[in-house]
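The complex appears here minus one protein chain, its other protein chains still in place.
Note that the chains take the letters A, B and C in the order they are written out, and that residue 1 is the start of every chain.
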């Protein structure tokens, strides 16, 4: 485990402070109630861009900060605490795809914009409601792409999509601008009120320079990194859900006792704390593993994601239960945490998916 | 659910009283410490026979009481509470095999003796350490049986074995006297200090009249019944383990409090109680299903066994944990419950085996 | 018991009653109401059916005729219910009235009973319950709504919460504090006309978007003294009776344990997750958890059938039931993936949207009507006899 350096500690603290002060859960509530149909908060995104966070994993040569994946994880955790509706995670995943895709023209076209938050990116790699990136029916024939990607997170706001498609029988990745003719996006009203879209490609002419190098191997690496980011986001969400709940246990009275004095609740809180600490270790180690260029990143990604899914599931359920009736009301934030948690769990492989994957990776 | 009739209530109560008074856990402790190598208590068995319990599921025409499977279950539960080391379950399972096997000469030879407790029977249907009755390598060629059965419960005391063997490529069942030449029994020193043996058949001459009718179907039915009996035994074991533990919570003090006043322990006790009640319903319904000749007995057997395995596992672990250090000592009974529980869990399919089987039976 | 009642069914008197009911129903039940959805809004047809049944006394068939009931025996009720069911008809008076009616019958003065019961039966007065308060949830007796005695009557001030059906009700029975110096012995049970000035009803929006409950805000609501049910400061006894009736009603009806819309979890999984050549779900981990869930559901149903009524059973069923319901909901959204996480729109079927909403609403199953924790407290203290904490000296 690598200890944080001074700059990382500053970054973590400033992201935490910014989220708590400038992007509280109430900002998300307003966004949801605004009925604009926007699944992200443009003002918050503007601030995030000003602080340079979209550039954290973009190379300096392309205008980024090149500050490492662990650093990005610190920011994602901090923002997720208050459910900040930002496309930071997707943008970072897309930047990774382009950087690793070893494509000079795509790098020059997109990375500087991504680094400054001027372009938004999204991963369009699933064609089913359940995560299954190996199933690819989208196909490029004679230079034209047809097919459909489902439940693309940040798909409506995206300027560039990383799309998986079959080309000559192999899975290949492409960075496709959403302005291209033939792309039809259908916004979805999801439970978490965030930006999600179905995206249809109807004979979309594909510029050969859009193709990234690496094929299926690239896909695996990009998804692993996105999964680790998602685990960091879940960890931030769960950590805040837990802390909010513990605070409630200290102020709510029943039967003349603060309910936090009831030992059954104390032990359940202690269990949550234990799980959060165990998960934190996995998330941190997985982020470090990216920074260190570790080979074993598939396993670490599945370890982090499985732990994060289980802990987030546990904590969001307990958040509602321990708040009692008030947690069931829309007026309280608990529902937001629960809904966002389930969407994140479903996104890049749930706990069962990653248990299965862990077993396969370990050959049993 | 069928309510108990007056005779059944009397039977249940007298079995309960007898076990608590005449066959307490201490009797089992003496047996274990006696170093006789006997895995059952002949004196207790003598009393059990006197009370007619081995005849409960034997037809009246063969000297039995023909008092039904639910009734037998009541006795098994009561005896298991104090870990009475008796071959009652195995004998009843063997009686079932012979009754259902529709074989007049075997019925006349064995059922009267089984009904009176004068013969002991055992099921020899597994050839692996993990329950897998469909795997049969024992084979009869030219009238001679060769092969090996593993971990036969009550195998050392048994006078008659129900043995599965391949005959002309099909699985068939045979009632084989243990006095037959070529049978070699190896007593095993198991964790639960009960009667278990490996049994080897070295060119054992098989009398054709020993064959029971029904083949694989008979095997399934006999095993289902044995599983339901085993679930009843586990339920009795778990119920007593639970009650003993709750009593301890009411007398043990720490920090100036009876430990049963600590809410975390209270809720865990309430959880155990809930699981025991749910399991009880399954065990009772499964026993009733045999009595009613229900077709769906495979599913009910797996439901009862899965619930019984999980509940027994939970309760025996909590028994040790809630007793603290004293539960870890050999002097205390908790270890006996734990050890016997794990053997019963392993015997006729553990929880995972029955979950799998339930899914297959329900076509998913 | 079974045998006896089936013999009675053959008896001529019962058969006469059955035919009389059948005839009356065929003349009076509007067939349009056989579709459950048609009953949801208060149409003329719905009112007409309620009035007809109410005047007949069949809404509360076991009640004495003088209070608007049918004066039926249990056997006769069974026949009535069979005939209602046969043609898709229904009893137009809800559980809330059925339950509160028992309390009113038990504790009401003759005047209260004569005035209220017939109106309840005919659906003129429909009732809601004002028990919980924001500060008094599991600890109901901690309630604070003030009822100040004045020469004109009691002056009520305070807030109630989690009242279901408040928007469709015109009367509310409330627990109020008539003595602030004692806890349980300072509570009274009072009947409040919701049209009294100062009585405000606000729906509460829940996390699934529905609003089945309301908050009640009472500001100087004046209630006549004769509207106290039972004795002043003895309201806790009345409340316990009411809760006991409610609990028994809920515990003996499977509805209390909720259901998930759409096909069963097994078919849902086979459809959305897929199966291998042997017909097994390809997600083996999920398959195992579904099997475990279905076994537990079976255990629950068998327990429901087996168990005699009583506090132990009620608590066991309440917790096991909410656990099973919530597990089924979690499994359902897991099976559907993103498709089970929609909020609205054409991209989702109605079943899919309902599954998500039901998942969200179902989180209340372990909170409402005696939380999971309360049930475990009941089991551990009342049933298992585990001790109370001693005060430290």
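In this section, a contact is a pair of C-beta atoms (placed from the backbone, for glycine too) under 8 Å apart; a residue touches a chain by one contact, two chains touch by 3 or more.
Everything quoted here is computed from the prediction, not taken from an experiment.
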* For the chain that does not appear here, which of the shown chains does it touch in the whole complex? -> A, B, C
* Check the options B:15, B:31 or B:150 and report the residue that touches the missing chain. => B:150
* **Residue of B:63, B:112, B:182 or B:335 touching the missing chain in the full complex** => B:335
* Since one chain isn't shown, list which residues of subunit B touch it in the complete complex. => 128-131, 150-151, 186, 188-193, 196, 198, 253-256, 262, 264-265, 313, 317, 320-321, 324-331, 334-335, 338-339, 342-343, 346-347, 350, 352-353, 355-356
* To do: Would you write out the residues of subunit C that touch the absent chain, in ascending order?
  => 284-285, 287-288, 389, 391-392
* **Interface with the unshown chain - residue positions in subunit A** => 1, 246, 249-250, 256-258, 260-263, 265-267, 269-271, 273-274, 277-282, 284-285, 302-303, 306-307, 352, 354-356, 358-360, 362-364
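To be clear about the criterion, only the chains that are shown with their structure count from here on.
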* Provide the C-alpha centroid distance between subunit A and subunit C, rounded to the nearest whole angstrom. => 41
* For subunit B paired with subunit C, centre-to-centre distance based on mean C-alpha positions, whole Å -> 44
* To do: Find every residue in subunit C that makes contact with two or more other chains and list them.
  => 373, 376
* **Junction residues of subunit A, two or more chains touched** => 262, 264
